[in-house]
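All protein chains but one are shown in place.
Naming follows writing order (A, B and C), and every chain is counted from residue 1.
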Amino acid sequence: MDIAFIGLGGMGGPMARNLVAAGHRLQVWNRSPERAAALVEAGATLAATPAAAAAAADCAVTMLADDAALEAVTLGSDGLVAGLRAGALHVSMSTISVACADGLAAAHAAQDQGFVSAPVFGRPDAAAQAALFIVAAGAAADIDRCQPLFDALGRRSFVVGDTPSQANIVKLSGNFMIMAAVEAMAEAMTIAGRHGVDRETMLGVMTGTLFDSPIYRNYGAMLVNDRFRPAGFAAELGLKDMRLLDSAAENVRVPAPLLGIVRDRLRGLVAQHGADIDWAALGKMVRDSAGEI
Amino acid sequence: MDIAFIGLGGMGGPMARNLVAAGHRLQVWNRSPERAAALVEAGATLAATPAAAAAAADCAVTMLADDAALEAVTLGSDGLVAGLRAGALHVSMSTISVACADGLAAAHAAQDQGFVSAPVFGRPDAAAQAALFIVAAGAAADIDRCQPLFDALGRRSFVVGDTPSQANIVKLSGNFMIMAAVEAMAEAMTIAGRHGVDRETMLGVMTGTLFDSPIYRNYGAMLVNDRFRPAGFAAELGLKDMRLLDSAAENVRVPAPLLGIVRDRLRGLVAQHGADIDWAALGKMVRDSAGEI
Amino acid sequence: MDIAFIGLGGMGGPMARNLVAAGHRLQVWNRSPERAAALVEAGATLAATPAAAAAAADCAVTMLADDAALEAVTLGSDGLVAGLRAGALHVSMSTISVACADGLAAAHAAQDQGFVSAPVFGRPDAAAQAALFIVAAGAAADIDRCQPLFDALGRRSFVVGDTPSQANIVKLSGNFMIMAAVEAMAEAMTIAGRHGVDRETMLGVMTGTLFDSPIYRNYGAMLVNDRFRPAGFAAELGLKDMRLLDSAAENVRVPAPLLGIVRDRLRGLVAQHGADIDWAALGKMVRDSAGEI
Partner (left out) sequence: MDIAFIGLGGMGGPMARNLVAAGHRLQVWNRSPERAAALVEAGATLAATPAAAAAAADCAVTMLADDAALEAVTLGSDGLVAGLRAGALHVSMSTISVACADGLAAAHAAQDQGFVSAPVFGRPDAAAQAALFIVAAGAAADIDRCQPLFDALGRRSFVVGDTPSQANIVKLSGNFMIMAAVEAMAEAMTIAGRHGVDRETMLGVMTGTLFDSPIYRNYGAMLVNDRFRPAGFAAELGLKDMRLLDSAAENVRVPAPLLGIVRDRLRGLVAQHGADIDWAALGKMVRDSAGEI
């Protein structure tokens, strides 16, 4: 397939490489063009603008930091809406807001272009191993056209609805559920710790019985070892995701007190420890609040 | 081993049967003696009082509803403290408070008797299949003596400390973490539901990616199907457990906002729907609060 | 003074009348021009656009529903920025967001126009009686020029800073503190009510001792009498204000759990009872959550 790939950061870089390896033809664009060097060596072509990358593409794939970055490459005279031909498709794999997804879907529809939201679960190492989980939403025919890309990028994909922004709701919900699990573990560990049960023992019981899943094992280990730098996922980005989910909840008038707790923890975490600590340090805030050193 | 087994309810009944099946000699006692019939047929002996059951025992095992029930069979002239000989052991497998465990440990110690707290994770079907998870705390030598019992009752046991009440903290923490996971799923499902993603789809993504564990699958299915009667575990008992954990947190001055949320949900659940609905209906309260029918 | 007055709703109408009565010359504009009839009869002149109203004005006063309405009359070719001459002043008295105030201040500054934020505490009857409390922020010289207007509109004005949006923060905070007081009263009344102390008795003690202020008396009476329609201030508007304050808190990374509670209550209130119930019905949600009819 002829693919325009926009955004070659920690996630986008290895994803683009997997698409090249699967035999697709890539025109790539990145705000800092020097990050494209390795991909060009692997066979991709560097384009001057997102629109130029998209000109000959069946499909444009974007993997960017936030709403603003995605809107910058999509709208405007150099953007994907201007560059893609009618009938082509934009697959947005970034973690963005519902409002942003709805807006871009409308902008593409006005040019008879398709739009699929397909955010992912997984960190850069999972991206490199094509082991991402992909959560997709959009018109069924559009999603069918994406399937070869999903197969090259992830280990499994899920279709959650025919409105693209539904995929973003599910992705943000997953991040929220991770933070909720961290808060729960941290409260339990802190209470038990003050009664003389160490964190590792507590974690061993929980993952050995009821909570035998990677989230509890991996984040639990971070809480046990108190290692939050360098960040696998920065607190500032976690806070942003919780804000986007809260905004989606507000729009449909759903009270969400646990979401409120994790938002408050992340605000305090960023205020006290900086934007670049790992979001799992939310659990450290629990201990801090109880006067632990 | 000669065992006094006290408490033949939904959990205690099948546990006692497994001990008989493993070749132990049981003297049993239950407040309603008619519940002992099947066990007597299987080879156990019915005793007139807890003390009488304990007279010849190496070990007394108790499985009762709450602090009050356990204290009633342990203290007093007909109780286990009075009945057990010096050197014998009381293994308490009920979900009780830290204060109760500490008190009973002291009462037994004053008579040179041992005390082990060994609450379990698992419902009656797991008890019947000897598939319980057992969380134990107490003097190492005492726990060693319990190991044959644990092997007959559960699929795995964990030792979490040498103070008996530490096992109760861990058990209560596990129940709290279940409720926290239900609250998180319910908030996510309600937000996503209002954006058109049905609960089953949401659950499929979560258990298919990050939260691949029985707790999320089983409780998630209850939320999807909205089936909370008959209760597997009654809301009233769940509320009691959260109160016991909150009391333990208060004593050591640990703030625990997520525990506060689930306590409030369970209070509202019991107030609005009665004590005997399943505690997982906490998730239904989330939807109710957002005006869903 | 020559004044352009924009927004003749329930608050703006009586405020404009008070300015006319104080001898100022008003050019008025309203989206529905028929609402201007009474003012024209009292001596004001109806203008065709906000810009036209502002052309000869020393000062434009705006009193509108929200950010969007205010931006619509301020920006654009027919707006106040286009209409006011250099050196003239825009006094915004609406309850708007920090971001909106900052944006409008910048837009006016670019044309050498002044901008003062001066939101008010008080309902339409207080507006009619020139008994509003006015909270103002902006350049000291600009605020001095507003003083005659403030004297004609309110019983007292406060200057809280030299950045206009600071007045909006203080106004939003006041609304939050009202909702916090309602939540506190409602929780106390519900707990005490279940112990047989009626709401009126509880309120009498509180306002007769520690909480002898109009907010507790007036909102307390609403809780006692359970009368929330017609709304004095609609839940939907209250929710909007809490959202604006939350956004201001998020931007500066301040955790605010009590703000989270009242936001969640108001979301549930709107979801369950509609947008147009009085925001004080937040207190009714407390009782509902405890299973009261």
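What we mean here is this: a residue touches a chain if its C-beta (ideal position, glycine included) is under 8 Å from a C-beta of that chain, and two chains touch if they have at least 3 such contacts.
Keep in mind that this is a model prediction, so the values were computed, not measured.
Undergrad: Determine which one of B:D78, B:D102, B:D198 or B:D264 touches the chain that has been left out.
TA: Here the residue in touch with the unshown chain is B:D264.
Undergrad: Considering the whole complex, which of C:T62, C:Q113 or C:T190 touches the chain not shown?
TA: Per the contact definition at the top, the residue touching the missing chain is C:T190.
Undergrad: Since one chain isn't shown, list which residues of chain B touch it in the complete complex.
TA: Here the touching residues of chain B are 243, 249-250, 253-257, 260-261, 263-265, 267-268, 270-271.
Undergrad: Going by the touch rule given at the top, which residues of chain C touch the chain that is not shown?
TA: Given the touch definition above, chain C has residues 98, 121, 133, 135, 156, 158, 160-161, 163, 165-166, 169-170, 173-174, 176-178, 180-181, 183-185, 187-188, 190-192, 194-197, 201-202, 204-206, 208-216, 245, 248-249, 252-259, 261, 286, 289-291 touching the missing chain.
Undergrad: To test your reading of the contact rule: which positions on chain A touch the chain that is missing from view?
TA: 257, 264, 267-268, 271-272, 289-291
The rule we apply is simple: only the chains that are shown with their structure count from here on.
Undergrad: Please tell me the distance, in whole Å, between the geometric centres of chain B and chain C computed from their C-alpha atoms.
TA: 53
Undergrad: If you average the Cα atoms of chain A and of chain C to get two centres, how far apart are those centres in Å?
TA: Here the centre of chain C sits 39 Å away from the centre of chain A.
Undergrad: Indicate the residues of chain A shared as contacts by at least two other chains.
TA: 249, 253-257, 261
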